[in-house]
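Missing here: one protein chain of the complex. Every other protein chain is in place.
Entry: subunit A
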């Protein structure tokens, strides 16, 4: 499908003509075999089924009955009374306009686009949300400066969000659908140009706002006041979308350099929200028509069924687009969550980060904020905050936790080349499961639980290796420094995380309502008697070790 796409995917494959007109370039020679088929079929026994070797009962389960509205998604298009419009047909018929749009129209289109964006972020397909906006199918044809800039920006926004969520990889099919169905995402327009176009529109609107502002000693007439208010409403939106894209882009700057800028932009965005919220009513509203499945009333430029033929012809999903108010609520939540993300680079050790990430996850944040959180800690280059290697970062964390001699500069073991070899080889193994631990916190709450269970295997293998390394190092150390020990330093640290994973697994069961009441007491018992007491043991051991270390260092 990708190769043959123009700006707008064909929503009219083969023609919807029901007049039976045969295409003059027809290469088919249809023959009616109904009678032969029926008489052959009558020779089958009851319950007997004729099928190809490669298409048995299992494959047949994906079959749908054509023209059954419950199963055939395409039937929706044929059932409704009105004609489904495409960008071209809508333009031709005058159903949409591409120039001289009024401000209420622009406001309505922007607010509805935002609602579609939010609905997409909640797990629905682009085809049934963002791309129901016909203007996005062919933005370069739009004459209206504001609408054109907005449409291009919308495409860039969607593209960027897709990129971030895909890279973070902390979503499943119930969280997010990234398929773009071959739509062009204005790839030839740079981010700078897109935001630049919006800035030009902002400047034009700002001039009008200044002109219509109430001046000291002068009485404004009602019309000027109206113009001022409504232009301000539009201005706020244009600025909002421009800053929103810029904000998201600043998170992806290398080495977290864009974080301060992100913080400023989020503040500005939060300031703009109330104005937008208060002026929703100024945008054009849909008529109060009947709501059907996937055919709801909407405003100029939006066609709920325009992409129906792009979707797989399976059971139709009913996508409810969020209301404009709800969408703003979601965006507000998103902005607050992103504010929290901006504080992450201040966190120092792995343990602190795990705590912070788990805390963040408790509020069931949206897939976008989760993804940006993950990418802020571990961007594409796989370095912590883009700067430190994972190994160095974890070494620091372990030093803090239990100060194993092999990692301590004061110890003779530190410079011993064989010890270094053992330890470095072990650290290579550590990276994968510990990266996974962080990523687990990025998934949705239900998926996290399964992943906690799976990682226990990796952690127990790591523990075994840690114990071996500890034993070797201990032997070596006692020869060099008879007073020092290296029993289970690394092992203790891995155990600490294993226990945390087990505890998270059990606690998740409560939240996800997986325990029957008669099971509660064994979960409580296991947590109390086993897991938490072992956890405290590991912490005590670590503390004791640190204390001993300090004493030793003091004595030297």
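Here is the rule we use: contacts are C-beta pairs under 8 Å (C-beta built on N, C-alpha and C of every residue); 3 or more make two chains touch, one makes a residue touch a chain; residues count from 1.
Definition applied: contacts and distances are computed from a predicted model.
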Name of the absent chain as recorded in UniProt (options "glutathione transferase", "Electron transfer flavoprotein subunit beta", "N-terminal methionine N(alpha)-acetyltransferase NatC" or "DNA-directed RNA polymerase III subunit RPC7-like"): "N-terminal methionine N(alpha)-acetyltransferase NatC"
Touching residue (missing chain; options A:57, A:187, A:216 or A:428): A:57
Residue of A:299, A:340 or A:446 touching the missing chain in the full complex: A:446
Candidate in contact with the missing chain, chosen from A:279, A:463, A:500 or A:549: A:463
For subunit A, residues in touch with the removed chain: 46-47, 49, 57-58, 60-61, 63-65, 68, 70-71, 123, 174-175, 315, 317-318, 444-447, 449-450, 456-457, 459-460, 463, 485, 487-488, 492, 495, 498, 502, 512-516, 518-519, 521-522, 525, 530, 534, 537, 541, 544-545
